[in-house]
Every structure is written in structure tokens, then in C-alpha cells.
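In this view, the complex is presented without one of its protein chains, the others remaining in place.
Each chain carries a letter (A and B) given by its place in the written order, and its residues are counted from 1.
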Amino acid sequence: MDLGFPLFPEQASTMASRVDALFFFLVAVSVFFVALIFLAIFVFAVKYRRRAEDERPEPIEGKLWLEVAWSVIPFGLTMVMFVWGAIIFFDIYNPPDDALEISIVGRQWMWKAQHPTGQSEINELHVPLGQPVKLMMTSEDVIHDFYLPAFRVKQDVLPGRYTSVWFEATKAGVYQLFCAEYCGTQHSGMIGRVVALEPAQFEKWLSGGATGVSMIDQGASLFKRFGCETCHRAGGTNQGPSLAGLFGKTVKLQGGNTVTADENYIRESILDPRAKIVAGYQPIMPTFKGLVSEEGLLQLIAYIKSLNTAERKTS
Amino acid sequence: MSKVEAFRQHHFEDVEQQHEASWLGMWVFLATEVMFFGGMFACYFVYRHWYLQAFASASNHLDVLLGGINTAVLICSSFTMALAVHSAETARRKPLIAFLLLTIVLGLLFLGIKFYEYHTKFEEHLVPGSSFRFEASLARPAEIFFSFYFAMTGMHAVHMIIGIGLLTALIFKARRGRFSAAYHTPVELTGLYWHFVDIVWIFLFPLLYLVGRHL
Partner (left out) sequence: MNLSEIERREHYLNVNYGIRSWLFTTDHKRIAWLYLLSVTLFFFIGGLFATLMRIELMTPQGDLVQAETYNKLFTMHGVTMIFFFLVPSIPAVLGNFLVPMMIGARDLAFPRLNLASWYIFIIGGAFTLMAAAAGGVDTGWTFYTPYSSIYSNTHVVLTVVGVFITGFSSILTGLNFIVTIHKMRAPGMTWFRLPLFIWAHYATSIIFVLGTPVIAITLLLVGLERIFRLGIFDPALGGDPVLFQHLFWFYSHPAVYIMVLPAMGVVSELIACFSRKRIFGYSVVAFASLGIAVIGFLVWGHHMFVSGQSVHAGMVFSFLSMVVAIPSAIKVFNWTATLYKGSISYDAPMLYALGFIGLFTIGGLTGLFLATLGINVHVHDTYFVVAHFHYIMVGGAVMGYLGGIHFWWPKMTGRTYPEIWARLAALIIFIGFNLTFFPQFVLGYLGMPRRYHVYPPEFQVLNVMSTAGASILAVGYLLPLLYLVWSLRYGAVAGANPWRARGLEWQTPSPPPTENFERTPIVTEGAYAYEKDPEEIYSLGKPAHV
């Protein structure tokens, strides 16, 4: 029946049908209980309507077994909802290892995306079908939120930190992108499109447009420009640890704590070098706050990540 | 009507009910104060956990001697307050007024020292805002430390000022002979409040002044 307007969103990702299945389960449970209560109220209100002004109904204090029953059964149902929802949630927050990483920088009131090949987009994101895509996101100002209804994913985009979301598109098409965390005057204008293409078409699009330098290469040139090489060389120096093979490793810090060297750690180390000093090193690294942009940080991180593969190649 | 009955408000059945209600009311109020300060303490703990080195460095810029003196001053003031309550219980008006006055003096001494400390912080460019200056690599979290320092001790000072106001009102009432062995609830309740404000400081002092200090 074509009403001329949609009542249900498209399913365009691997996650969509899973979320919808859980949704329909909850709808079914809800319809059941709403019907039960409405019916009970209606039937009781009619059947037991007052027939004489001086009626004295028999007082009923309660029944323990009923209280237990209508506590335990609903609790059981909510536990099903909880577990099922938690499993989906866990999967939403655990991208596959082979995900294609795309960087997103949000700011009032636009979205900037950069592909690893260097291709940049504004308010638009091209992705291939059948390939997990992981977005590494940060904000330049206030909290935003990257929301793709057709893919059933959303994630707040924070200033000063990276957050990520992943999806795998299953249906070619153009889908809505909304900012879903109120961010000021043009919040409802901070929208865009996600274009899901067949892999071959995606490759064509990638090479078709203005070829950018890849993110890794951009990161490499920033690494040189800011003089990072001075202290962070292969094999390490007295001044700073080597960054080859660093990403993903557990790092021992001064004071005995450890931290996993993820994107947030690297970003913090560039902007706030004293926050987490590696054990055995002096706190001499200068801060690059104000010198490097959010895009630059993402490129540097891409470069540092690439040192893992380079190390594997050389060793 | 007995002297005691004169103080019973019309909606209470007897003086005992009124007294119990007043006590419960003050304890509930103190519970709200715990939650109020608790919110700030919670934020403080989070940031201290993240930025321990900066917090320790910033904390070392606070004057432990003055803070320690202030702690002693407040503890003494709680003692004089307790003596005031005892005087009220034993219906000794002159000692009551004297101890209330002494408590106020100690409270004012505390505030005086506190504001002197604020003044030196201002001179040392440690007040958060555009004039804040600190060692570059620790400056950001250090500014957060000082934000908490001023917010928490400032909020505590506001409570002290209110307490001093209450004590002043008590002195006026005492001089008019309002209190007796049978009725001195306002003195007891103000005592409770004063002790609470003291306890807040007992937590604030080590948390703000003694981060990372070694004896």
C-alpha cells in the first residue's frame, strides 16, 4: 500500500535487519501487554459498573502468587530484551578487523570525511557495498552525532577525543546522514548523504575524483614537517620511543600504569605530551596544540599505524 | 501555659513532637548538603585520577601552613560551638553568648585567612581565566585544579558566612532570653550545621592541600 510517505526506514546494512527483528519482538510484547491492560480495564469497567449507589464490593487485599507471577514473567521478558539488545550493541561496538577506515571531522555545521587514499568529501560519504567501513570521528567544537537511520547506527562525535562507529552497507543507494546531537543554530542543517556503491563503482569513484595524497603520505609529511623524526626514530633514541609497531600495543607508563596505544592515546600524546609519559623517558616532548588541525592529527595517526606494517615488512 | 508550652507551635501536638521534627528536618537538610558538595567532590576525584601529576604540582602551590592553621581554627570553633550548646542546655546565658561570640570570631578568622590566601593566589596568577600562568605542559589540568580549589573552598566559605549569620541571630535571641533548658533547639540545630561545615573542610583540606606531599 503506497501511502506516498514512508512508515518504516529502509534496511541498508547488515545490522539493520538484526535491529529490526529485535524491534518487532518488543513491538509484539508491547502490543500484547497494551491489549491485555486495555481489554482488562474495558471489560472490568463495563462488567463491574456501579449499579446501585450503596454497593459494597467485597474487599480483596491481594494475592501473593499473582504479585510474584506478574513480577517474574515481565522480568523474564525484559531479560530477553536486555541480552538480545546487549549482543547487538556489542557487535555495533566491535568492528571487524578488515574494516575500511574513514576519518570524519564534524564541526558546526558540516561533516568532513577523508578516505585513506586522501579523497575528501564534505557532507557526503561514498562507501562500498559488502565491505565493513569504520569511521574514526572527532569534533572541532561541540558535541555532534553521526546518525545513519538506514544503517541503524549512530555515535556521538566529541571534541578532544575520537569515537568510532562501523557499518557494512548491503544495498546500493543514497541514504540520509543526520547530526543527532543538538549542536547549535544550524543543527537541523548539519545533514548529508551516504552513497553506497557497488565495489567496482566505488573504486571508479575513488580514482575518478581529484586524487589526493593518501592519508598515510600526508601524515608522513607532517611527521617530517613537525620534526617528530628528531626524537622518534626507528630503534628509538634517548629522547623518545620508537613508534614502529606501537599502535595497538600496551605501553608501560611512568608511575606503573599501562595504557593501550590507540588513536586517543596518540592524539593525547601529541597535544598533551605530559599526560602519559612512557616509562624510562624524560618529559621533554613539546606540545603541538594549536599547530596541527584535527585532520592533520588523523593523518599523523594513519601514518603511525602504517609503521606497524612497515616494521613487519622490514623485520 | 508553662514556659515550655509557650514555644510550641500551633500545629504540633506537644513540644517533644516539635523538637523531634526539627531535628529530623536538620538531618535531612544536611543530607542534601552532602549531595551538593558530593557532586563537586565526584568531579574533583575524576580529574585528580586523570591528571594526578598536574594536580600534585598545583596543590604544592597552596600554603599548607595557612591551610593547616585554618583547619585548627575550625576545629576549635566546633569546640566552642559545642560549649555553646552545652551552655544552652544548662541554661547559662552569659557563657552561651560568650561561646557563640567566640565561634563567630574563629569563623571570621578562618574567612580572613582564606581571603588572604585568595589574594596571594591572585598575585601569583593562579586564578583560572585569562591571567592564569603555570608551567606549560601541566597548565591545562592545573587550571582545572584551581577551578576546583576556588569553587569548592568558595562554596564552603559561603556556607561559613551563612553559619556566621545564623550564630549572630542566635546571639540576639539569646540576649532576649529566648532560650532555656527546656527549649534551645535553634542552638542545637545551628551546632549541627556548624559541625557539618567543619567536616566539609576536614575533607577539603587534605584533598586540595596535601596532594602528593611527603612529610
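Everything that follows uses one rule, which is that a contact is a pair of C-beta atoms (placed from the backbone, for glycine too) under 8 Å apart; a residue touches a chain by one contact, two chains touch by 3 or more.
Remember, predicted model here, so these are calculated numbers, not experimental data.
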- Item | Chain not shown, its touching partners among those shown | A, B
- Out of A:Thr78, A:Gln239, A:Thr258 or A:Ser293, the sole contact with the unshown chain comes from A:Thr78
- Omitted-chain contact residue, chosen from B:Leu24, B:Ala72, B:Ala136 or B:Ala181: B:Leu24
- Item | Missing-partner contacts on subunit B, residue numbers | 9-13, 17, 20-21, 24-25, 28-29, 31-33, 35-40, 42-43, 46-47, 51, 128-130, 140-141, 143-144, 147-148, 150-151
- Message: Just checking the interface: what residues of subunit A touch the absent partner chain?
- Response: 3-9, 18-19, 22-23, 26, 29-30, 33-34, 37-38, 40-41, 44-45, 48-51, 55-63, 66-67, 70-71, 74-75, 78-79, 81-82, 84-90, 92-93, 108, 141-143, 145, 147, 149-150, 152-156, 158-161, 163, 176, 178-189, 272
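Throughout what follows, only the chains that are shown with their structure count from here on.
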- Sort out for me which residues of subunit A touch subunit B in the complex. 255, 272-275, 283, 287
- Would you pull the subunit B residues touching subunit A in the complex into a rising list? 50-54, 136-138, 140-141
